[in-house]
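The structure under discussion appears below in the form of structure tokens.
A single protein chain has been removed from this complex, and every other one stays in its place.
Which chain is which? They are A, B, C, D, E, F and G, in the order written, and residues in each are numbered from 1.
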Amino acid sequence: MQLNVYLAGQIHDNWREDFRKKAEDKNLPLTFSGPMENHERSDNIGEEILGKQPNSIAKDEAASSFNNLRTQLLMQKSDVVVALFGEQYKQWNTAMDASAALTMQKPLIIIRPKELHHPVKELANKANAVVETPGQALQALAYVFD
Amino acid sequence: MQLNVYLAGQIHDNWREDFRKKAEDKNLPLTFSGPMENHERSDNIGEEILGKQPNSIAKDEAASSFNNLRTQLLMQKSDVVVALFGEQYKQWNTAMDASAALTMQKPLIIIRPKELHHPVKELANKANAVVETPGQALQALAYVFD
Amino acid sequence: MQLNVYLAGQIHDNWREDFRKKAEDKNLPLTFSGPMENHERSDNIGEEILGKQPNSIAKDEAASSFNNLRTQLLMQKSDVVVALFGEQYKQWNTAMDASAALTMQKPLIIIRPKELHHPVKELANKANAVVETPGQALQALAYVFD
Amino acid sequence: MQLNVYLAGQIHDNWREDFRKKAEDKNLPLTFSGPMENHERSDNIGEEILGKQPNSIAKDEAASSFNNLRTQLLMQKSDVVVALFGEQYKQWNTAMDASAALTMQKPLIIIRPKELHHPVKELANKANAVVETPGQALQALAYVFD
Amino acid sequence: MQLNVYLAGQIHDNWREDFRKKAEDKNLPLTFSGPMENHERSDNIGEEILGKQPNSIAKDEAASSFNNLRTQLLMQKSDVVVALFGEQYKQWNTAMDASAALTMQKPLIIIRPKELHHPVKELANKANAVVETPGQALQALAYVFD
Amino acid sequence: MQLNVYLAGQIHDNWREDFRKKAEDKNLPLTFSGPMENHERSDNIGEEILGKQPNSIAKDEAASSFNNLRTQLLMQKSDVVVALFGEQYKQWNTAMDASAALTMQKPLIIIRPKELHHPVKELANKANAVVETPGQALQALAYVFD
Amino acid sequence: MQLNVYLAGQIHDNWREDFRKKAEDKNLPLTFSGPMENHERSDNIGEEILGKQPNSIAKDEAASSFNNLRTQLLMQKSDVVVALFGEQYKQWNTAMDASAALTMQKPLIIIRPKELHHPVKELANKANAVVETPGQALQALAYVFD
Partner (left out) sequence: MQLNVYLAGQIHDNWREDFRKKAEDKNLPLTFSGPMENHERSDNIGEEILGKQPNSIAKDEAASSFNNLRTQLLMQKSDVVVALFGEQYKQWNTAMDASAALTMQKPLIIIRPKELHHPVKELANKANAVVETPGQALQALAYVFD
């Protein structure tokens, strides 16, 4: 059995690469997908495809349409979602993806540093499991195959 | 025809009261529900019901369970969701509720100040309508009855 | 038993008013909803709520968001959809609403003049019933109560 | 990861062949399906299978039943739908397929020339992404794999 | 609490009238709906609405479209379905309605004379409850209120 | 706003009567339903309706069909489910009803004495809220209206 | 693309074998499943697994449980259902399977001799396509790949 894992959440460090490498080291039958990790490209994809937009709101609107297309497609192909909340930025997309997963009854693991417990408490309460580090999330996925 | 409106989003000012009053002034056939607006009580509801918890994480976990019960019940009874993003706090709950509404195919209006366009752009792109003030959201609801 | 009927389709003559009047004459327990029948207002509703938009595409985008909000809300509250195809205009909205009704398994009656049989044939084949005049659609609804 | 793409929309030029060829040139892991592209055969398929029908309405009814069977089967097997609106004909089928995709929560890209913005505005507002050329739609699909 | 009961099944005797009268005698808070009980009108409703059809197949096709519209509307408004199989006729409609109810997870009571156990066994095995007389079906509904 | 509450769980003491009385004392807009509370009648309902059965397994099979009909009907009409686990008996029905509620995304409150935490832990982890006494469950419902 | 086809309907002649052979001759990428075609074994499967039952009703009840398990499993794995109505027997199972397919929005082709048009008219009106011979049903499936 192969599981597709969607890695939602912050794109400001390389936690996904670590995650994938560790999964490989453990020989886990996991394949991964996730959002565009190049932040700048994610912001510019609307103009990259449709050309120069009249203002920054139109530029954001165009970019978000292609980012949402990507997310919806990849999340629908996934068996489980892992969402990492970090301390920087608003990360409403992470909350949006986590909540969409829950509402679709797709299993969800939330990773959040202990310090973020209070603002993420309602989402955490609904998630299947809540951990503090990517390594623990991987342990949870490994447990499925034991 | 009567519409039930769930007013998701920030609980740090009295925008809901204004909203309800204006709806009444216009004689719109709307009934409203929303989260507990007393922030302190919302944080303490777990201990109010279950008694003193061992630590702040357990206290948060207990509170969030009753807040989520309330939200799920009221959102399932609603016909349309209005979600207001403000400039303070992380407001992951607002994003969670907005995304749950979208995934359930429940109509969603997002209110956000123009300045927040960038961080909320993916949710905004998925919402039925995006406005900048509660007054405009009410106009959108009034339009349904015209 | 009361039935809510959504009257989708062209807004270029007053067929809905006729329909409602005839239903009343027959004392049928029907309530009606439908799109904004004032075509100009339907095209301008985006600017009416959000203010002047930079160009005609932005104006259309804004208007369509409020029209879609209205349609989704009213169609979800309805028990049955009646969709009238006329000979003028492209009327892709009519096809969009009819198809949404079918996919949601909401009963659908299509009204189309015989001349339009060929272009509407795939939608007609999927509809519960196809008639040629609003009067026949009303007969079909009356039959439910006999 | 392989994606199945349903190419809905007009069948009056060879845009699908172009699309498939470009996808191959880019080595994208896409497989394609779509409606019968031979317009005449699509109109005659009812009589091809069931034999001569009594009149043109019966002929259309028979043809549409087999065309709908094909579309429903292929759309249910697809991961994403691309719908092209052209300037000729009524193309209610294109609107029907696009709306069915949206209601099933299947990701949708609409291709329409700028000139058609006004009549397609409500569908466009609901689509995940709207572009003006098949090449841009392919860029959007390629972005999912980057 | 009021329950809407759809009385599916044979229309060749007046079992529905008996059923309704007994429910009234017991003061049960039930409202009833069902198919057109006038068999002839049910067969002619297509021509009654659309006018004379070219042949008996077209006449049947037209009639069935209005009968199906009626059934779908009334079954979707109902809380529970009671389906009576009698010894005469093929009654594929009864099996169709019973199976649709089951697939929609709508509670289903089947009434069948003991003699029919063998041909109805697969449907019976899926129904919530199987009884032999309308009186027993009414007892089952009364039990819900005790 | 009125909420329908299904009171699942043990039928071996009169906790439901207490619950209803306290809700009335608090003037909460709640209506209640639940399983047959007369244990003996619940075991005999099959024979009460269908007559003497050949053996105890057939008697149980008949009774369970009418009990399940009742439960499915009442749970589908309810807005929220409260399930009480007691220390006696196996109570697989309580677990069945609680799990059905969760899978239907119907809000669920579990009441269990602290001593039962271990055997009920997986269900408890999925419930919206877990409390120890009926009084606390009522507080949770009251909170929805504050 | 491979399609799984469930061949519902009568088991009193070898139409399925013909169907499979013709599909193979045409090199169509179809795999087939269907009910137990050995009528006697289908009637006895309950006793084959559970041992001698006390009476013929219990024997039927046991058999139908295993037949329904088989049908539900195979229909859920299928992409399209073909249902053949023959002139003999009541064939309520065929109507049950066809209706279940329709309610699950699984594409359905009905095969029925012209003589059966009247009793099968409501199901036929809901099916995607209606043909008179297995060969025509196969043509309809072949058309999906053209």
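Please note the rule applied: a residue touches a chain if its C-beta (ideal position, glycine included) is under 8 Å from a C-beta of that chain, and two chains touch if they have at least 3 such contacts.
Keep in mind the model is a prediction, meaning the values are calculated, not measured.
> One chain is left out of this view; which of F:L30, F:L84, F:A98 or F:A137 touches it in the full complex?
F:A98
> Of A:T31, A:N44, A:T103 or A:N128, which sits in contact with the chain we cannot see?
Checking the options A:T31, A:N44, A:T103 or A:N128, the one contacting the hidden chain is A:N128.
> By the contact definition given up top, give the residues of subunit B that touch the hidden chain.
Within subunit B, the residues that touch the unshown chain are 54-55, 58.
> Considering the entire assembly, which residues of subunit F contact the chain that has been omitted?
Residue positions of subunit F that touch the missing chain: 56-57, 60-61, 63-65, 67-68, 71, 85, 89-93, 95-100, 102-104, 114, 117-126.
> Since one chain has been left out of the picture, which residues of subunit A touch it in the full complex?
With respect to the unshown chain, the touching residues of subunit A are 1, 3, 79-80, 105, 107, 109, 128-132, 136, 139-140, 143-144, 146.
We adopt the following convention: only the chains that are shown with their structure count from here on.
> In angstrom, rounded to a whole number, how far apart do the mean CA points of subunit F and subunit G lie?
The computed centroid separation for subunit F versus subunit G comes out at 39 Å.
> So how far apart, in whole Å, are subunit E and subunit F when each is placed at the average of its C-alpha atoms?
So the centre of subunit E lies 31 Å away from the centre of subunit F.
> Can you check how far apart subunit B and subunit E are, centre to centre, with Cα atoms defining each centre and the answer in Å?
So the centroids are 43 Å from each other.
> At which residue positions does subunit C touch at least two other chains?
As it turns out, subunit C has residues touching two or more other chains at 65, 68, 105.
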